[in-house]
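Mind having a look at this structure? Questions to follow.
The complex appears here minus one protein chain, its other protein chains still in place.
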Amino acid sequence: MNKIVIINGPNLNLLGKREKTIYGEISFEEYLLDLKSKFQIIEIEYFQSNSEVEIINKIHDCNDSNIGIIINPGAYGHTSLAIADAITSVNSACVEVHISNVYAREVFRHHSMISSKCIGTISGFGLLSYQLGIEALLNRNV
Amino acid sequence: MNKIVIINGPNLNLLGKREKTIYGEISFEEYLLDLKSKFQIIEIEYFQSNSEVEIINKIHDCNDSNIGIIINPGAYGHTSLAIADAITSVNSACVEVHISNVYAREVFRHHSMISSKCIGTISGFGLLSYQLGIEALLNRNV
Amino acid sequence: MNKIVIINGPNLNLLGKREKTIYGEISFEEYLLDLKSKFQIIEIEYFQSNSEVEIINKIHDCNDSNIGIIINPGAYGHTSLAIADAITSVNSACVEVHISNVYAREVFRHHSMISSKCIGTISGFGLLSYQLGIEALLNRNV
Amino acid sequence: MNKIVIINGPNLNLLGKREKTIYGEISFEEYLLDLKSKFQIIEIEYFQSNSEVEIINKIHDCNDSNIGIIINPGAYGHTSLAIADAITSVNSACVEVHISNVYAREVFRHHSMISSKCIGTISGFGLLSYQLGIEALLNRNV
Amino acid sequence: MNKIVIINGPNLNLLGKREKTIYGEISFEEYLLDLKSKFQIIEIEYFQSNSEVEIINKIHDCNDSNIGIIINPGAYGHTSLAIADAITSVNSACVEVHISNVYAREVFRHHSMISSKCIGTISGFGLLSYQLGIEALLNRNV
Amino acid sequence: MNKIVIINGPNLNLLGKREKTIYGEISFEEYLLDLKSKFQIIEIEYFQSNSEVEIINKIHDCNDSNIGIIINPGAYGHTSLAIADAITSVNSACVEVHISNVYAREVFRHHSMISSKCIGTISGFGLLSYQLGIEALLNRNV
Amino acid sequence: MNKIVIINGPNLNLLGKREKTIYGEISFEEYLLDLKSKFQIIEIEYFQSNSEVEIINKIHDCNDSNIGIIINPGAYGHTSLAIADAITSVNSACVEVHISNVYAREVFRHHSMISSKCIGTISGFGLLSYQLGIEALLNRNV
Amino acid sequence: MNKIVIINGPNLNLLGKREKTIYGEISFEEYLLDLKSKFQIIEIEYFQSNSEVEIINKIHDCNDSNIGIIINPGAYGHTSLAIADAITSVNSACVEVHISNVYAREVFRHHSMISSKCIGTISGFGLLSYQLGIEALLNRNV
Amino acid sequence: MNKIVIINGPNLNLLGKREKTIYGEISFEEYLLDLKSKFQIIEIEYFQSNSEVEIINKIHDCNDSNIGIIINPGAYGHTSLAIADAITSVNSACVEVHISNVYAREVFRHHSMISSKCIGTISGFGLLSYQLGIEALLNRNV
Amino acid sequence: MNKIVIINGPNLNLLGKREKTIYGEISFEEYLLDLKSKFQIIEIEYFQSNSEVEIINKIHDCNDSNIGIIINPGAYGHTSLAIADAITSVNSACVEVHISNVYAREVFRHHSMISSKCIGTISGFGLLSYQLGIEALLNRNV
Amino acid sequence: MNKIVIINGPNLNLLGKREKTIYGEISFEEYLLDLKSKFQIIEIEYFQSNSEVEIINKIHDCNDSNIGIIINPGAYGHTSLAIADAITSVNSACVEVHISNVYAREVFRHHSMISSKCIGTISGFGLLSYQLGIEALLNRNV
Partner (left out) sequence: MNKIVIINGPNLNLLGKREKTIYGEISFEEYLLDLKSKFQIIEIEYFQSNSEVEIINKIHDCNDSNIGIIINPGAYGHTSLAIADAITSVNSACVEVHISNVYAREVFRHHSMISSKCIGTISGFGLLSYQLGIEALLNRNV
């Protein structure tokens, strides 16, 4: 594995700009700098979209066993069978992450359509969830 | 945080002894040595029990904000409201981990009674899930 | 409040062009002229899209407490958790409207994922629902 | 249409007397004066009862196409099939209103047995919901 | 058995006055004359109320093994556990009748809370259902 | 209407032979003599079968608006969509009867697949249910 | 607290008069004398009604923090959201009591709509449940 | 009855030590002294365990019609069919008590597997629930 | 009918490129040549998109009774009410096709939101499903 | 494949004789002549039965990989697990067809017990569904 | 007991002829010889039918307390209420057997409509299940 693509789903462009008491003061772009400095041995690409189709297309583009995917599907994780099918159709390893503990929120957020298509899920550790996801991808290949 | 207690639930004493094609060749005791060498700055205690009550009592014993809990509840995670209540009643931070991706197994394993009582959940990365859980506990306090 | 944005969801571009016996003879564009003449004291912007992501982005753009949103989510109201999250993430007041009485139609149209995120809901009064929605926004601030 | 009958269901006689932080300081009788001054061109009758049968009988009495009904059924809206049948059996136009946004409250309040029998529903705008309901009745006939 | 009490529930006072294409042109009072002439050997009392409590009280009054009850509970048949309990608490034989075939209408009308408390049910034969109910009461004692 | 066909479904051939404390001492054949003497103005044919297909075929044979059908479907009433379709496909009037009060028995007996396809249902009056069914058929045409 | 109002719901006027093997030989009025002699330090008022609206109105009348309510809602406890709302809207402490163990009866009696609105529930001890309810009200204020 | 055994289930050993704002400042052991002084005429034994099997065994030990059981099953009340079976298999009278009003908490706490096996249930009165339970046991035998 | 538009939904751009053991070796573009040579008498247009909105817009464009639509909605067939509404709003005849037998796959793929809006459904015959769909459209007009 | 057996289930013997506005004017026997002339290269056998057992036996008789089955199970498709098992137990290829679009009819007709046991399903094209089914069988082997 | 009747339901005539890897190489007729030689002290009759009605009739014929029934209902066990009623209506002791472990197969095979009508159930031991069933019948009478 020589590249990791982080895909953030709908409304996550507002991170650090809204609801700061919940999500903290820093934007994902700022956090990305930290991540990149922590994992200098690997290329990290960042992609955010509110669009289901753009996320599907991005997953198609990642179709390479040397690429790992970290996906925070946001609300689409609970409704999009098409994203789940996209993950199945590529041969990249994919890890699902969530900033908040979705199991402690509304019942309809407990079910994720994509969890069963990913290697594993990391949920509830704030932005740290992304770092743990990258470590999971890097260490499983060692 | 100066101590981490790893609690493994029912049937996990058989790790490395049974169903090796699924769970691998090494026992948790062997893996524990690796974990301890990776995290020498902190005390790591290991506890396994097939008994619901012993797990509840162990959680009671951990009641100290300087102690972090990593719990793999095994089958009790899906049925034990009493363990969930125990986690709620202590003030240690608790992380739930699973070796396999429970969301890709039988439906009754998708629901965990304790997820909402923990900080977060890490599922599907094999024994690596424990290491990620410890990192999650250590980094959130920094 | 000095501006109101009306957002119409999928298939509502066909208003006045198809199924006239149900939806009447006039297009929303024609009706908009009436609305603007009735509420000359406030700016009214109209936006229609069949695209979930464009609706989400439009809601993000409205993020201003001086802007009120009137949204007829069409079919997305019953399926889009992402639009519901978008409404939650902005601080504009939002009113949900429906042309037909959705509670008198198929069962799957009775549930709206966005109702609980809006101030209130107005359903069943034809195009008049939009006018009532604007009055609701204007009068609640008085 | 030359007369409008406002029917308030159980516990709404306590408006302005209890739970003032939720429902405000004024009673419905006071608000009624405002309503009457706003709509002087039409007769407005007010009726409140905690009794299911009195509400049914009142609806029977309204059986005249020149009478419009504004009904806030309170808790009976979620349980009374008999009131729903009464609305069906008269030829007055009927509008359902709610002071609070019922879709943001307990799940059992999301379903109304009478919504499908009314022209439309207005929910969540406080006492303003009644005014919007009257406008809905008056304007649909023009 | 020397007396039969016919109890009609909510909205049935409108029989013959509304929705004539469904329920026919004659009121229950007119039909009652026919019934009385058909069954001159027995006293027939008629009682209609839109009130759940009056129906309960009437059932209490009928508590006599020489009295038979014919009840068309209307909408209360689908919602009133209290009427069901009242039927259980008296020792009169009770027959449930419905004018329309409730099993061919909306799903929530398929379930009756009182059917299991009555001797039997007759549904779907128009006003004839009442006559059949009386015959059922008279013949079962012979 | 000049002929009535009584169709009894599975296990009803055992009437009067088994479980006499429940179903009484007389067989349906004996009761049939009574029925015929009560209704001498009309031809009555009796048909019993434990076979779903024979019941379907018999219904097909009855396809004549001068024939009325009394059907006690027994257990097939709760499971056979094919018998329900057969009733729909002929233009004879059909009445469903049950000897016992099915609504006072096990839950799975509360639902009948054929009730909505019949004119009406008579349940709970013992063998008298058949007599009431014939009267229902004869009187509705008068 | 200087007064306690006991409210008995539908069909409880028949206590001691019907189904004596279940409910015993004495009426509630007789039992009330015992209760009053046991608790002479406090005023006890008794109210029974088969009417949902009269029960709601009585609860409204009790709106005084010096009044405690003991309510046996009978069948209305399982169906009346309006009574539940009434309890919420007054500031008297309310205790729910049941003569029989409702959890050992039919499934639909297991759920009470008012339990969550009361301080607590006492179920299954016969008439003794009322005495325990009064003690609960008196002792919690000491 | 000459002896009462109070059985407290999982996590109740923490009473008075944790979550004091909810459960108060005193431990059950302190409260027990009060109870014993209130009921000096009878022996009171106290037993607490976090273990399902120890609770089952304790119930077996109580098998004597002169012994009454007060059980607060904690979380096991919602999940343990084995404890319910144990209660059924002994001939001691058993009363279920809860400190908090379980019907006002999470939905999964509304259902108790043991309620139908006990004489009755007392829920919501704090530690007073135990005192009321003892009175219930003592008075029913008088 | 003089034109047929084939619409393929999300992930179907990967046909012949991925999961070849399931979907075969040829891409849809190659198969399209075969189809066109088989049906030379009619114009065939092909459209694929991973985007829900583009599919909705394409359906709007097809609004002509001389155009027939063959749609393989992929995962959107199970989740998109908006596409179902779009099909309803145009007057082209529409046929739903699936390459695999969706009824032999996961349960959530058994339900299609668009089936009831189409003339008919063809499922399970591989790419042949498209050819059968075209024949269905052509022959029904003869 | 050198032979095709068409199996029609219950009530389909009435095709062309009843409900002509729905099913058209021609019987299946007449349509069969058309089918045979269209597919002269293969033997076509026709079998209709209202009997579940005769359909099962016919499927057993078809047990030959050179025989293809076209089955319209009628109402049995929604209820007969035994027919589904029979299809599984033979090695003939089987196609399910329906004349009407079952997904646009009552909910209980949406589920077919045999779909998952067949190669594929064709639903909604009238008698043309049979022709398409034969083409599906013939072309898949080429 | 002097006679045992073994009843095999639908598709079991194919035992030993199809799906040999699952069901083994020998037919039931061959196995029957073994059974008869093992239990020479009792008459054993064998009956197989794919027909629900023939199974019902056979059960009726067995109505003798000296006859024991071993029934493998096949697919009818999951759907036939009529067979369950037939077992109830005779006074022979009946044992249900299954060759495979039905609880380890599809969910709809977990429920048997006849289990509650039989003495007991034996499932999962291959043909040995029949032998165990006979022993169960013979030994319970000793």
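Should a chain be cited, it is by its letter among A, B, C, D, E, F, G, H, I, J and K, assigned in written order, with residues numbered from 1 in that chain.
Simple rule for what comes next: a contact is a pair of C-beta atoms (placed from the backbone, for glycine too) under 8 Å apart; a residue touches a chain by one contact, two chains touch by 3 or more.
Every value quoted in this text rests on a predicted model; they were computed, and no experiment measured them.
Colleague: When the whole complex is taken into account, which chains on show are touched by the absent chain?
Modeller: B, H, K
Colleague: Just the residue numbers, please: which parts of chain B touch the chain that's not shown?
Modeller: Counting over the whole complex, chain B touches the hidden chain at residues 9-11, 13-14, 18-19, 49-54, 74-76, 78-79, 108.
Colleague: Tell me where the left-out chain touches chain K, residue by residue.
Modeller: The missing chain touches chain K at positions 101, 103-104, 110-112, 115-116, 118-126, 128-129, 131-132, 135-136, 139-140.
Colleague: Quickly run down the residues of chain H that touch the omitted chain.
Modeller: Contact residues on chain H toward the absent chain are 51-53, 56-57, 60, 63, 79-82, 84-86, 89-90.
Keep in mind that, in the parts below, only the chains that are shown with their structure count from here on.
Colleague: For chain C versus chain D, what separation do you get between their C-alpha means, in angstrom?
Modeller: Taking the mean C-alpha position of each chain, the two centres sit 23 Å apart.
Colleague: Just curious, how far off is chain J from chain G if you go by their C-alpha centres, in Å?
Modeller: Roughly 63 Å separates the two chain centres.
Colleague: Would you mind pulling out the distance in Å between where the CA atoms of chain D average out and where those of chain I do?
Modeller: Distance between chain centres, rounded to whole Å: 48 Å.
Colleague: Could you list the positions in chain J whose residues touch two or more of the other chains?
Modeller: Expected reply: 51-53, 79.
Colleague: I'd like to see which chains touch which, written out pair by pair.
Modeller: Every pair of chains in contact is listed here: A-B, A-C, A-I, B-H, C-D, C-I, D-E, D-G, E-F, E-G, F-J, F-K, G-H, I-J, J-K.
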